[in-house]
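All protein chains but one are shown in place.
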Amino acid sequence: MDYFLFLLITGIATGFVYALLALGFVVIYKATRVLNFAQGGLVMLGGYFCFTTLGQFGLHPLLAFSLAAIASITIAILIERYLLKPLIGKSLLSLVMVTIGLGSIIEGFAIALYGTDEQAMPEVLPEFAVSIGSVYIPSIYVWAIIISSILIVALFLFFKFSNLGIVMRAVSNNQPGALSMGIRVNHIFAISWILASLIALAGGFILGSISMMSPSLSIVIYPLFAAVIIGGLDSIPGALIGGLVIGVLQLLVAGYLGDLTGASFKTVFPFLILLLVLMIKPYGLFGTHEVERL
Amino acid sequence: MAFYPSGIFKVDYASDEGLFPTPVIIRSSILFIIFLLILPWFLSSHMLYIMITMFIAVVGAVGLNILTGFTGQISVAHGAFIGVGAYTCAYFTQNLAMPIWISIPAGGILTALAGIFFGLPSIRIKGLYLLMATLAAQFFLADYLFVRWKSVTGGVGGFHVNRPAFPGIPGNPNLGIELYDDSRLYYLAMVVAVIAVFAAINIGRSKTGRAFKAIRDRDIASALIGIDVVRYKLMSFALSSFFAGVCGGLLAYSWKEISPPVFGLDVSIAYLAMIICGGIGSVRGAVLGAIFITFLPEGIMFIMNNIVIDLLPSWYNWGYLFSGLHAMMYGLVIVLFLILEPEGLNKIWINFRNSAKIWPFPYY
Partner (left out) sequence: MNKLNIENISLSFGGVKALKNVSFNVAEGELHAIVGPNGSGKTSLLNSISGFYRPHEGKISLDGENLLKLPSHIIATRGVGRTFQHSELFKASSVLDNIKLGRHIHYSKGIFSNLFYWGKTRKEETAARKEIEMEIIDLLELESVRKEPVGSLPYGVQKRVDLARALALKPEILLLDEPIGGMNREEREDMVRYVLDVHDFWDVTVILVEHDMSIVMDISDRITVLNFGQKLVDGTPKEIQSHPEVIRAYLGDGVSAESLSNSVKE
């Protein structure tokens, strides 16, 4: 029972991080119809930015995070300007492949700068002991839940009420329409990339603190695909639910069936769920089914 | 001396439908094949190995081009499909003692079945959602099935396969011409690659290929003019996977040792990189792309080891930089081609040919 509780709570914490990161996909997909395969790379890069400013430069956390955020924003703007903009209106394959290529470029970049060894993220968050019953929960999981839920709520409010958020929703609904209203659509594209990269920064910091920093952190992207597909690619609540479900199920399955199925099952399992969902509800649980016309 | 007539004049439809527009092209194709035939005598053993890898890559890239380039269904599962072919061939050779002319087609057919199975979601979904389904297939096969099904695949420890002889008989695959020498495997790989290229071209210019391209361009309209979309999509998955399976079988014989990581997602991406930098949807592009991507790491390594390394100060450990460069290589190629020359090497080749035709007296 304690074991179950432990798995459940760490699963929920992972699920919150997944939900946050899944929002990174949805933000970009909604605005630009690009599924960003480089999101895992951005997460890993964000983690390394924090690692550099906190650990290698030894800056005060606030300053460190601001610097890391500036770096992330710069990268996002560069990506949008030089990789995505030339491909507006190109085929799905081009859009997918450019982000896949970008992902491997980021990974190579990280390997060249930091090597392939695992490194520990400096601990800047206050430690405290949480125990439920006799289960001891490491404080980083609690922090994961807190940070992720704050950011998720902030994003939700941003989209719902802020002017920019409404503009972004308008762009995702009807691009030519938004253009004719005087909205600068390419700015919106850049802003959605910036948002996604900031989300990735936060996610990279949390994930780097939970496990270790290494270029292979970018594989976090794969269970996220399952999360966004289950939720439907363009649905924010869907991404939240998908992220939570995948996070919890993944840890439960790894915890209970790990011996039976082998370690690699943890990576494969979300994809089996994904296949199942695709077979039953092809456009996810909350996604919009595009009606085809002649 | 070869010369071009001032135009190509055809007097019947058969020649207009034909593969070779001019006699010059037939002659140069024959010369090229002869060149390939005598090439092994002049190559070092390493270059011979690279050439074999290149022929094998041509088979796989041409196959992927049928699915992604012709039919427009993006597959990131080809690394795993190649793995299915490789393990099938290895199993047929080692455990069932089947000769090469049974095991390679068997690898192709089994992979085609796998392709049909994992292509089934394409009946209902397309685009990104289908891409996700193939990603799931890649992970399920390469990261789970190949690792866990130890009795057949040998798990992470790998599977050793002896190179059979050609042709061999069932029960004794080692009867015939031994292939232990790479220069002999070279000819097998070359013949298979040439057959694969011609088969792909033939598909592209006949009923089946036209239906594939119709589905890529406008799937609803193609159903309304009488194309059975589901059937052709699955056919495309099957055919493309068959090529991948044959490619995998040859790889198994070339490497003699296979294990799950060599069929990972990065292999799928490398094959997609081939058809993208070659030029999506063209067989010639797939061939050029396969050649380019095979020789790219070799070229980079050559430049690094012979030129750059001497110029770099020795007090820093450059290993990280090199391995980083190696990791980003395919990504960089994909991105650069997509942005700078979306139509790929095929377009570069056509431009070159058009300007070479009128050299040295351009019209203007």
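Per-chain numbering from 1; labels A and B assigned in written order.
Rule of thumb we're sticking to: a residue touches a chain if its C-beta (ideal position, glycine included) is under 8 Å from a C-beta of that chain, and two chains touch if they have at least 3 such contacts.
Owing to the predicted nature of the structure, the values given are computational and were not obtained by experimental measurement.
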{"item": "Identified contact with the non-displayed chain, of B:Arg210, B:His326 or B:Lys347", "value": "B:Arg210"}
{"item": "Residue, one of B:Ile225, B:Leu340 or B:Ala356, that touches the chain absent here", "value": "B:Ile225"}
{"item": "Sole residue of B:Leu239, B:Ala252, B:Ala286 or B:Leu321 that reaches the chain not shown, by the stated touch rule", "value": "B:Leu239"}
{"item": "Missing-partner contacts on chain B, residue numbers", "value": "13-14, 16-17, 199, 202-203, 205-211, 213-214, 216-218, 220-229, 235, 239, 281"}
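Assume only the chains that are shown with their structure count from here on.
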{"item": "Residues on chain B engaged by chain A in the complex (per definition of touch)", "value": "68, 72, 74, 121, 124-125, 127-129, 131-133, 135-136, 139-140, 143-144, 147-148, 220-221, 224, 266, 269, 272-273, 276, 280, 320-321, 323-335, 338-339, 342"}
{"item": "List of chain A residues in touch with chain B within their complex", "value": "35, 82-83, 86-87, 90-94, 96-98, 100-116, 215, 222, 225, 229, 233, 261-262, 264-265, 267-268, 271-272, 274-275, 278-279, 282-283, 292, 294"}
